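A single protein chain has been omitted from the complex, and every remaining protein chain is retained in its original position.
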Amino acid sequence: MADEPIIKVQDVHKWYGNFHALKGVSMDVQKREVIVIFGPSGSGKSTFIRTLNRLEEHQRGKIVVDGIEMSHDVRNIEQIRSETGMVFQQFNLFPHLTVMQNIVLAPIQVRKWTKQKAEEIAMQLLERVGIPEQAKKFPGQLSGGQQQRVAIARSLAMQPKIMLFDEPTSALDPEMIKEVLDVMTELAKSGMTILAVTHEMGFARAVADRMIFFDKGEIVEQGTPEQIFNSPKEDRTKLFLSQILRH
Amino acid sequence: MATIEPALPPVTERSNILRWARKNLFGSWYDSLLTILGAWFMYWALSSLARWVITTAEWEVVAVNMRLFMIGQYPLEQAWRLWLWLGFLVFLVGNSLAIWGKGSRYSVALLLFPAVLAFAFPFGDEPRKWLLILAVTGLIGWGIGRARPEVLKRSVIAGWVISLPVIILLTRGLSASETGFAPFVKTNLWGGLLLTFLLTVVGIMFSFPIGVLLALGRRSVLPIVRWFSVAYIELVRGVPLISILFMAQLMLPLFLPEGWTVDRVVRAMVGITLFSAAYLAENVRGGLQAIPKGQFEAAEALGLSGAQTMIFIILPQALRLVIPILVGQFIALFKDTSLVAIVGLFDLVGIAQTVLAQPEFLGLQREVYAFISLIFWVLSYGMSYLSQQLEVRLGVGIR
Partner (left out) sequence: MQLERKRETAIPFWRDERILKILGQIVFALLVLIVGALIYQNMQAGLAKQGISLSYSFLNGVSGFDLAESAFPYDRNSTYWQAFLAGLLNTLSVGVAGIVFSTILGVILGVARLSTNFIVNRLATFYLELIRNLSLLVFLIFWYLGVFLKLPRVKDAVVWPGDIILTNRGVGIPWGIPTASFPTFRLILLGGLIVAIIVFFALRAYSKRTGRAPLTLLWSLLAFAFVAVAGWFLLPVKPLTLDLTFVKGLNLSGGKILSPEFLALTSGLVLYTAAFIGEVVRAGIQSVSKGQVEASRALGLNSFQTLRLIVFPQALRVIIPPLTSQYLNLVKNSSLAIAVGYPDVFYVSNTILNQTGRAVEMISLVMLTYLMFSLLTSVLMNWYNQRIKLVER
C-alpha cells in the first residue's frame, strides 16, 4: 500500500494537571508530505509535535509512526525516535562535543555504524547545510544560524524518515533565519516528510503541501497554502493570519 | 458542535492522594522499597530521639547552668546592661521590620520569639521577665515604625550604625574602674552565647571594610597591590581557621611593641577578623565581576573618577548582589567562632567543657552538646530562613 500514511494520529489528548493541552487531535501524514503547523503561543502546537516522538506523553488516543504504535514499550519509543529527527528552537547542541562529534554520536551509538562511515556521512551533511569548514569547532564558537544548521545535520545523520521542526528559527537573529530556511526548503524539495511548527509564512507558501492552524489545543482549520492564505474559513484563522501578516 | 468536550482529565489523571502516592511513593518496585525503607528509618530515628529526649536524658544540667550557657561568668548584677542592648537591638529590629518588611505577618511572629523562648526553656524568673519585656519592646518598635515609616528611616539606620559601639561599650562597662556605675567587666568573664555572639558580630563588622579593600585590591591595575591582595587572600584561605586562631593567641603579642598587651578575647577577635576578611573579599569580588563592563564605561564617560565610579556606581550594585552570600558567611562565621574554645576561651563550647567538669554532671555529654547544637541550629536556621524571606521581599540578590 503506497498510500499508507507514515504518521497516524487519532484523538490524542493531553493534560497538564487540570489544564487540557491537547483536546482530541486527529490527523494523518503521508510520505513526502510537508506540513506547516502554526497558531498562537500556548495553542498546543509544540506539545503536539513533541508527542510524536514521545518527548511528551499523551494520555488518551493513538499515535502510529511508520507502522509502530507509540506505547509504554521502551523499544518502540526508541525505534520511533531513531526514525524521526527533531530540531529544537534552542538548537540543543551538546556543548562538550565538537560539531563532528555531535553529528556522529547517535549513528555510532544507536545505529552502530563504523566511525569512518559516520564521519563520511557527517561531512556530506555538513556540506549539504553549507558549513563543512566548521567540523572541528565547538558549538559555542558558531553563530546561531550555524548552530541550527548543525542541529539539522545532526538529525539527518540518523537518516530519519520524518523530520520534526519545533520553531527552528524563533531563537535566531533575522539575518540568520534565511540560511536555516534555505536548508529546510532544500530538504523539503528532496522528498523528506516534514512537520514544522513555524511562523515563517514565506516558507509555508513556498514548500508546504498542507497548513494546519492550531488553537486552544485543537486543529481549527487545515488546507493547502492557497486555501489558508486566500480563503480561510474560520474567523480565528483569519484573525491570527491578519495579526502575523500585518507588517 | 454540541458534543460536550471532556473538560476534566480522565479519572486516572486527576490528582488525588492515591494517585499522588502511586506516582511519588510507589512508582516502581525499587521506588516502593525505598519508600518503605525510608519510612521505617524515619520512624526509627524519630522514635528513638523522642524516647531519649523525653525519658532517658537528664536535662537538669541545662536548667541549672542556663546562665553559664548564656553569658558565662558575666556578673549577674550587671546583666541588666546586656538586656539593655538586647532591648535596643530588638527595638531596632521591630522598627526595621515595620519600615522595610512591608507589613509582613512574619514580623509579629518573629518579635514574639523572645516570649516563646521564655516559656520554652528553663530560664529563671528574672530572665523570663526580661524576655517578656524584650517582646513588648520589639512590638512597640514595630508599632512606632508602622506609624511613622518615612520619618524614622534615617534614625533607624543611624541606630544600626551605632549599635556595635553601644553593644561593646555596655558589655565592657562605662567607667574604667571596677567600681561605680556600670563598672568595667573584664573580658575573661565574658562567656557563653554572649561571647559567641560578640565574636561573630565584631568579626563580620571589622572584616567587612578589610574584605572590600582586598577585593578591590585584587582587581586593581597596580600589580603590587594586586599581588599583595592575592597573596593575603590565598594564604588565609589555604590554612585552617584554628591555625590562625593559634597564631593570634601566641604570635600576636610578639608582633606588638614591648609594653603593649592585648587580652585573649581581643586576640581571638583579631584572628577571626583577619580570617573572615579573606573569604569576604572573594565573595565581594564575585559581585564585582558580575557588574557588566558597560557600567564602568558609562560612569567614566560621565566624567566620574575611578574612585567615584567605584563608590557610587559599582560597589553599591556589587554589594547588593552579594548580600545573600554575605549573610551565609555571617552564619558560617557564627558557627566557626566555636573554635575559640580550643584556644581556651569560654564561648558556648568552652562553657560546655566547664559545665561537664562539674562533679554532679559528669557523663552528661550528650545532653550538654545536644543543647549547644540546638542553639547553633535554631539560630543559624532562623537567620538563613529570615534572610531568604527578606531576599524575596526586598528583591536583593537579584539585579
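Per-chain residue numbering starts at 1, and chain names A and B are given in the order in which the chains are listed.
Throughout what follows, a residue touches a chain if its C-beta (ideal position, glycine included) is under 8 Å from a C-beta of that chain, and two chains touch if they have at least 3 such contacts.
Worth saying up front: this structure is predicted, and the values here are computed from it rather than measured.
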For the chain not depicted, the shown chains it touches: A, B
From B:120, B:151 or B:224, residue that would touch the chain that is not displayed: B:224
Residue of B:140, B:291, B:342 or B:386 in touch with the missing chain, whole complex considered: B:342
Hidden-chain contact residue, picked from the options B:50, B:109, B:162 or B:239: B:239
Residue numbers in chain A that touch the chain omitted from display: 53-55, 74, 78, 81-82, 84-86, 88, 90, 92-96, 104-106, 108-110, 114-115, 118, 137-138, 140-142, 151, 154-155, 158, 164
Missing-chain contacts mapped onto chain B: 23-25, 27, 31, 34-35, 38-39, 41-42, 221-225, 228, 234-235, 237-243, 246-247, 250-251, 253-258, 331, 335-336, 338-339, 341-342, 348-349, 365-366, 369-370, 372-373, 376-377, 380-381, 384
